[in-house]
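Here the complex is missing a single protein chain, while all its other protein chains stay put.
The block that comes next holds chain A.
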Amino acid sequence: MSSAAASAGGGSGSEVSGGTEERGEIAYVSYGGEQHLPLVMSLVDEELSEPYSIFTYRYFVYLWPQLTFLAFDATDGKCVGTVVCKMGEHRGAFRGYIAMLVVLKPYRGRGIATELVTRSIRVMMDSGCEEVTLEAEVTNKGALALYGRLGFIRAKRLYRYYLNGVDAFRLKLLFPRPDPGLPPMMIGNDTDDQKMDSPYL
């Protein structure tokens, strides 16, 4: 997969005040077919820096329609956000990948991005994914905070990853293994000997 930007705006979750403006309900819908494709495309084209061809969108929404979600403003039926993902084998692990996450600017800070991406991650987890990854621009504070709250770590920095020359972080979320594996292991005696006076370790 070529580079994909995840632009999650706002990022302060539900705490951001919406002023006096009335907030409509948001309806979340799983990808329902070709009629949703232009909505997804126009949102992503508008908000993300990377160019995608129609083939890229089709690759995702045809193979993993269950991982694509759309958010609609219930008052006027306008599509205000979307998430596009995939999953598959990657170096011996079954891995989910968040390709695109977009929420229109006026709708940011209402937890819509969190809700969209949480829905996708849930499906990934239920489908047996061991981990989820994505890339985000290092400057995209909103996205980084959002994914940080969901348990993602910044695993790598990718130098000039995007066409616009900006670095990316590769973010990773590891799911807990159902089998705890080895029992808790204490540090061997050999280490204890060396730092007897330390209260730590």
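Convention: a residue touches a chain if its C-beta (ideal position, glycine included) is under 8 Å from a C-beta of that chain, and two chains touch if they have at least 3 such contacts; residues count from 1.
Rule of thumb we're sticking to: contacts and distances are computed from a predicted model.
Participant: Which one, "Mediator of RNA polymerase II transcription subunit 20", "E2 ubiquitin-conjugating enzyme", "N-alpha-acetyltransferase 35, NatC auxiliary subunit" or "ARM repeat-containing protein", is the UniProt name for the chain you do not see?
Facilitator: Hidden chain identified via UniProt as "N-alpha-acetyltransferase 35, NatC auxiliary subunit".
Participant: Provide the residue numbers of chain A that touch the chain removed from this figure.
Facilitator: These residues of chain A touch the chain that is not shown: 1-2, 34, 37, 50-51, 53-56, 58-59, 62-63, 118, 121, 125, 138, 148-151, 153-160, 163-165, 167, 169, 172-176, 182, 184-188, 191, 194-195, 197-201.
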